[in-house]
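Just dropping this structure here.
Removed from the display is one protein chain of the complex; every other protein chain stays in position.
Going by the order they are written in, the chains are A, B and C; count residues from 1 in each one.
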Amino acid sequence: MRFFSDNAALVHPKVMDAVMAANSVDSAYDGDRWSAQLNLAFSEIFERPVRCLSIATGTAANCIALSAMVRPYQGVICHEEAHIEMDEAGAPGFYTGGAKLLLTKGEGAKLTCDAISAKLSSIRADVHQVQAGALSITNATEYGLVYRANEVPALGQLAREKGLKFHMDGARFANAMASSTCSPADMTWRAGVDALSFGFVKNGGMSAEALIFFNDEMADMATYQRKQAGHLCSKGRFMAAQLLAMIDGDLWLKNARAANDAAAIIAKAASSRLLHPVQANEIFLRLTANEAAKLRHAGFDFYDWGEGGARFVTSWHHDASDVQPLADAIAAL
Amino acid sequence: MRFFSDNAALVHPKVMDAVMAANSVDSAYDGDRWSAQLNLAFSEIFERPVRCLSIATGTAANCIALSAMVRPYQGVICHEEAHIEMDEAGAPGFYTGGAKLLLTKGEGAKLTCDAISAKLSSIRADVHQVQAGALSITNATEYGLVYRANEVPALGQLAREKGLKFHMDGARFANAMASSTCSPADMTWRAGVDALSFGFVKNGGMSAEALIFFNDEMADMATYQRKQAGHLCSKGRFMAAQLLAMIDGDLWLKNARAANDAAAIIAKAASSRLLHPVQANEIFLRLTANEAAKLRHAGFDFYDWGEGGARFVTSWHHDASDVQPLADAIAAL
Amino acid sequence: MRFFSDNAALVHPKVMDAVMAANSVDSAYDGDRWSAQLNLAFSEIFERPVRCLSIATGTAANCIALSAMVRPYQGVICHEEAHIEMDEAGAPGFYTGGAKLLLTKGEGAKLTCDAISAKLSSIRADVHQVQAGALSITNATEYGLVYRANEVPALGQLAREKGLKFHMDGARFANAMASSTCSPADMTWRAGVDALSFGFVKNGGMSAEALIFFNDEMADMATYQRKQAGHLCSKGRFMAAQLLAMIDGDLWLKNARAANDAAAIIAKAASSRLLHPVQANEIFLRLTANEAAKLRHAGFDFYDWGEGGARFVTSWHHDASDVQPLADAIAAL
Partner (left out) sequence: MRFFSDNAALVHPKVMDAVMAANSVDSAYDGDRWSAQLNLAFSEIFERPVRCLSIATGTAANCIALSAMVRPYQGVICHEEAHIEMDEAGAPGFYTGGAKLLLTKGEGAKLTCDAISAKLSSIRADVHQVQAGALSITNATEYGLVYRANEVPALGQLAREKGLKFHMDGARFANAMASSTCSPADMTWRAGVDALSFGFVKNGGMSAEALIFFNDEMADMATYQRKQAGHLCSKGRFMAAQLLAMIDGDLWLKNARAANDAAAIIAKAASSRLLHPVQANEIFLRLTANEAAKLRHAGFDFYDWGEGGARFVTSWHHDASDVQPLADAIAAL
């Protein structure tokens, strides 16, 4: 059983059905009837008018959002282990024409107002140093932590005070919402977020992420930047259809809950080994090389995480029968 | 019946089946078993080892190729009506960090050695003017013309003599090959082409184009640039599966032949109105506003092309019964 | 006697004296007492508060201005023979991250409202084509023509109506003003110009041009972009001192008048050969290869301008005794 990555997971049958169903002649690019529904469909989720751009990857969604937020001489405050810093091949610098990532520390890859303020105050207010223009957080974080209801508004207020645009990398936004007490609106625009990379591919989608803007000016820029970056697909209907299927009947939430529940079963069994609290669908464990070898020999697939660590990721199609054997195997170590 | 664009066309059932069949757990990005077959599968088509990168759009394929060919201070010679100049929102400039398109004229959007030489000799050989670093042609061209067997090698030799890298935009490469007497190898690397944007989406694919390199150094660069541009899909297997289905049993050629044959029927009926010879799947006609209105009223959909012109594009799923009514309607005008 | 280029001309003694006089210990970059006077000094010339950045080259001044005006996916309307298009090595694309120059035609490298409107109406209003974001004109033009008092306001109004920022390349702004009936204010901000590259090096300066902003937001951006492009000099006082010397007692106008007067003498003698009216300090003549050889043999140095043409440029230090021999030689041909 693979717990390597939710990118390796299956596409949900309803998404596949929607892709099939979209195979009729229609206008090219995003002129089709599916793409035409995106703004309205996501506006319902967020309880206000929003703009939605379908984009093939989270990296592109993040960077198109950031390129609408900062100039080449500005910087983006993010965590030193943020995906945009660690795993996007320098895409933020490429998309923005040179803007820098201004790195902060924080438990479990979470940003705090204190850490951000400290970073800001370490920057001389002159043209020789890169001045912050935006703030980017990941929710759920790269370590599977979820921002609590009061945390994002606090970051949003700080961003507003400091004149920073506010981006949320939501590659696992669904997993975050599934374990959160607040609404998508509370977690985003009501908290001051300007743009959200709303991930679906890790959560049962195939090839479409949603870049959501709560700011029309940025959305206008991003619409051009998406095309200039070659991310406006000529048969956009197959992208839009996936997104519509994922939000129809809250499939995105159901899938995320299933993945989170599966993670909880493993977390319970591994409670003494947890490197981070398990709040979404990622489990980080202390694991010796010998223990790791044992689990792999037993047929479990996962990602080594530095010295003596391991990352397990559950997916929407993992149920108790899939994860219990892993839970037992860990408990038996 | 829509003749607006082959981007509006259907996805071929075999491609859809392949997408379905790819829905099993496998490694992320391009680490899966489908992606692993791409280089070999395309090497057979081109009779030599090639490198294949799956990319969601032709714009990205073109520009990732060009960014591996020129520096920001160089230029790319292309036709003044080339897709990279007219319809890619400035993507070449964005991807290359500022490289310029050096425009030439040519009948039916075809480049000639004379036009290229004239352009080159108009550039002062000093640092104040942008020096050409690459040549990009489109085959079939934006006006549906196909380079003849002897034309591409002549361009390739000129490129070699002038130290220019050579890119071919093959958004409709299949349609070009379907009406050409030479092999894919003769039309590309044997003629000096370094990289080919091999289009599939207009020809029955869904969301995957193939960027083919006949030059390993460029392929290495492009592999990183694809990721940095956010074009490495997290579930790459659904991209690779489409490409493999399209080349299995030469489906790409069969589809292209069908589209070209359909175009020929219309061309025959409209022979007195042709703005360009019809060699692939695009037909450009002289059409008065009144005639255009008549055809639209009769239920035919197409693209106005400037003053008194119209563009019709046929697709792989258009058979005689689809196009004969249009042919008759045009003949009856 | 050299009439090759005003870049080859002497530095005015008063500028040299000012450079010498600036050689005292003071703050670095633009924190010195000379730089501190720039905004006020230029505000007097333009009859309103302006922002002035000293920059080493006209190319950098032009492109830093443009990068504050357009996004990477936008375009800049300019003449097809504009310096930014012909002689800046693609700098506009590099500085803007990919923005395109949208070329128009016009007698003597002058832009007209009709030409601009025609260009704008040729651009489809969709994301596939580069939309204009700015307008850039050169005054005096690359062919030595000067915009008349009513022409720039007309362009400015069109720019405003079309939502275009407005840049003026004033590499020879001094020569333009010296032969114009209107004031610097009328020629620039009152006519809608947002930024002016105010040239001094061709007019008796050594190494400092002035980038003038009539728009604070752009000036703020440019202040950072100048540093990010490596154009904030560590001993800025030697730049500022040159500019202050050039505007002290209207030296810039006196120098420009001297150059224009010298050009007029040549123009009078060559009236039957003029390719363009002579309104500033450049003279474009019809000249056979044989005639050109004769003049060169007589010791006159100039620039060949295409087939059968030649460009002569006069400088601030050319007086009648310098140019009369050339005038006589041309008349004697």
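The rule is short, and it goes like this: a residue touches a chain if its C-beta (ideal position, glycine included) is under 8 Å from a C-beta of that chain, and two chains touch if they have at least 3 such contacts.
These numbers were taken from a predicted model, which means no experiment stands behind them.
J.: Kindly state which of the options A:88, A:209 or A:282 is in contact with the chain not pictured.
T.: Candidates A:88, A:209 or A:282; residue touching the omitted chain: A:88.
J.: Could you tell me which of C:35, C:59, C:131 or C:260 touches the chain that is not displayed?
T.: C:59
J.: Which of these, C:45, C:232 or C:256, touches the one chain of the complex that we don't see?
T.: Considering all chains, including the one not shown, the answer is C:232.
J.: If the hidden chain were put back, which residues of chain A would touch it?
T.: Answer for chain A: residues 72-75, 86-100, 127-130 touch the chain left out.
J.: Counting contacts across the full complex, list the positions on chain B that touch the omitted chain.
T.: Answer for chain B: residues 67, 71-74, 97-98, 127-128, 131, 221, 223-228, 232 touch the chain left out.
J.: Need a quick check: the contact residues on chain C for the chain that isn't drawn.
T.: 2, 4-5, 7-11, 16, 19-20, 23-29, 55-64, 88-91, 94-95, 201-202, 206-207, 224, 227-235, 238-239
The rule is short, and it goes like this: only the chains that are shown with their structure count from here on.
J.: Using C-alpha centroids, which chain lies at the maximum separation from chain B?
T.: Max centre-to-centre separation from chain B belongs to C.
J.: Since chain B and chain C are copies of the same chain sequence, what is the angle of the rotation superposing the Cα atoms of one on the other, rounded to the nearest 5°?
T.: 180
J.: Among the residues of chain A, which are close enough to touch at least two other chains?
T.: 224, 227-228, 232
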